[in-house]
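Working notes, beginning with the structure itself.
Partial complex: the chains shown occupy the same locations as in the complete assembly.
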């Protein structure tokens, strides 16, 4: 197997591991915040709109770490600079 | 085994690992939020509609991390660019 | 062993790992939500129907992550595109 | 050892691992729900029938993830499509 093949292999494995592990933290963190939000609404219904707004802005921030992982995964699969280089040398 | 075979192997293993590990976090996070929602409904029945609505919007957001994993898995199995490339070179 | 055999091996192992690990999170998450639901019913019997309805809709959502794993496992065993390709080349 | 032997090996190992790991989550989740159900009955004896009904419907849902693992294990042992293919080629 030539270099091009090895780069493809590493990219596939790295993408799977990065997204798989990277989804654990954000999901747990968001679940915790969401749980607390629901408890807070039950405790202080008058503040529902404030709580909900803060919740979704904050969850977007937590989600950002999942999105970093997703971006890295997508770069590794579709915009991998190493792959492009070896493709160009192989095709040259 | 040629490069095409190795890419297939890596894709299959990476898909299984990515989805398997990636399902742990979202399931635990959603379970926690759901549990708190039920506790909040019991505590403040008048806010059921608000709590339920916030719950499902929030769970959709937590679910998104599981869906990222599912998307990556599906890309690796059905729309793998590395596989397509080596298929085209093998078929050329 | 030829490529077809290796693809079969990887699919079998990946399927077992994906389903085995993927069942941990949903089962724990659903168990937690169910436990809280029972506690809430005992605390607020008048809201039983609301709690039960929210519980089962929510559990279906948590179950979805287990189903993603099941779907990936079934695809790997019965509708594996890599297997089909190598089968067609072997049979050609 | 030929391909048929390797497929048998992978199926046996994958079946054992899938069922072994897959039994941890559901058992813990069901145990937690059952514990809470007993506590709720003690706290609110009048709701025993509602609690018991919700408990068993919910446990069936949690059990479903264990059953997915059992199904995958049985497929790997008794209805393995890869095994069947290689059996047909070996017998051909």
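The first chain written gets the first letter, and so on, giving A, B, C and D; residue counts start at 1 in each chain.
By our rule, a residue touches a chain if its C-beta (ideal position, glycine included) is under 8 Å from a C-beta of that chain, and two chains touch if they have at least 3 such contacts.
In this text the structure is predicted, and so the values were computed from the model without any measurement.
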Whole-assembly copy number, given 4 chains displayed: 14
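Following the convention adopted for this analysis, only the chains that are shown with their structure count from here on.
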Numbering shared by both copies at the subunit D-subunit C contact, with half separating same from different: different
Per Cα centroids, the chain farthest from subunit B: D
Computed distance of Cα centres, subunit B from subunit A, in Å: 11
Chain contact topology (line, ring, star, complete or other): line
Residues of subunit C that touch subunit D when the two form their complex: 1-2, 4-5, 8-9, 11-13, 15-17, 19-21, 23-32, 34-39, 41-43, 45, 48, 52, 55-56, 59, 63, 66, 69-70, 73, 77-78, 83, 87
Subunit B partner contacts - residues on subunit C that touch it in the complex: 2-3, 6-7, 10-11, 13-15, 17-22, 24-26, 28-33, 35-37, 39-41, 43-44, 46-47, 50-51, 54-55, 57-59, 61-62, 64-66, 68-69, 72-73, 75-76, 80-82, 85-86
